[in-house]
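Heads up, the thing below is written out as structure tokens.
Removed from the display is one protein chain of the complex; every other protein chain stays in position.
Showing subunit A:
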Amino acid sequence: MPVPSRRGLLFGTAAVSAGALLTACTSNEPKKSDDAAADKAPVADDKPGKAVTIGFAGPQADHGWLNAINQNAKSRAEKYSDVTLEITEGSNDTAAQIGQVQTLINKKVDVLVILPADGKALTQVGLQAMKAGIPVVNLDRIFASPQAYRCWIGGDNYGMGLNAGNFIGEQLKDKPDAKVIELAGLDNLELTKQRTQGFDDALKNYPNIRKVARQAADFTVESGQAKMAQLLQAQSRFDALWNHDDDQGVGALRAIAQAGRDDFLMVGGAGAKSAMDAIKAGNSVLKATVLYPPTMAASAIDLARALGQGKGVSGMAELEIPASLTLYSAVVTKDNVDEYLPTGFN
């Protein structure tokens, strides 16, 4: 960029500081939602042990779930007096994230927790860390090589689709010629394909059900509203909707309300608090959501700490932590929503 003029610089500075001042004034603190549920399950032991420095590199938290990931990691690390968390600025840019991980390697942290913006693209830097003797806990989006991480923990995207499909299947199993539609997430992500695959496989168990339409949104409220409005226009009658993501589900529910439709049941995905509140209230088409819990970030910190202290996981016979852990995509309905509500993210 060219060097701005003195006046330009002055205006810019004034604008930025005015903005910062105003942000400070219009506070936006929602009610505290501490990860009460994440605290319930102790791992290794809670007593202070050997001091461990954990480096955490995650993607940019521009989405409810990703923000919850960062929050969960931070608050879990604060809980342990023996853990120091070195956290980098989140980034969706692969090159930038590689640089951040390399910085953490140079700082010689004891353990690394990495949620890559793109698992395949960050494999090399994972390998670098492992070769440098820093064990890597790979969070959620998986590296291309098992050599690049000591332990992988993440959600089950295929399982999300499968459980959503089976839930819908059970609800509609007595209905002849039932139609379902799917509002998918970002189509260029591997996880979207897995969620759809699981859903389709589940529907094969129910020959009376047919998937009549699928549209992909962008995980944003705006895209959820726009794509859902189109789907509702295109499908004058259907019995169930599976929406991959609760954030875009806010928009989808808005479109459903705007169209005045309530002739079908909807299943969401991820487990946002707003979705759980709606399920609990029971006054909308949203009847269930399939979990993809951000508490996995807190568990990743637990595992990293255990790794750093050379401990295993309590309740298991093994001396070491496992090499991979896949979370369960539980179906949250009105019956069990109270149990899961504390894990719901804003």
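We adopt the following convention: a residue touches a chain if its C-beta (ideal position, glycine included) is under 8 Å from a C-beta of that chain, and two chains touch if they have at least 3 such contacts; residues count from 1.
Note that in this section contacts and distances are computed from a predicted model.
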Leaving aside the chains on screen, match the unshown one to its UniProt name from "Electron transfer flavoprotein subunit beta", "Phthalate 3,4-dioxygenase ferredoxin reductase subunit", "ABC transporter permease" or "siroheme decarboxylase". "ABC transporter permease"
Where the complex has a chain not shown, which of A:Q233, A:S314 or A:N336 is the residue touching it? A:Q233
Who touches the missing chain here, A:N138, A:N163, A:Q225 or A:S329? A:Q225
Contact partner of the left-out chain, one of A:V52, A:L66 or A:L122: A:L66
One chain isn't shown here. Among A:A95, A:A132, A:A257 or A:A323, which residue touches it? A:A257
Need a quick check: the contact residues on subunit A for the chain that isn't drawn. 1-2, 4-5, 7-8, 10-12, 15-16, 19, 23, 26-30, 60-64, 66-67, 187, 212-216, 218-222, 225-227, 229-231, 233-234, 236, 247, 250-251, 254, 257-260, 272, 274, 346
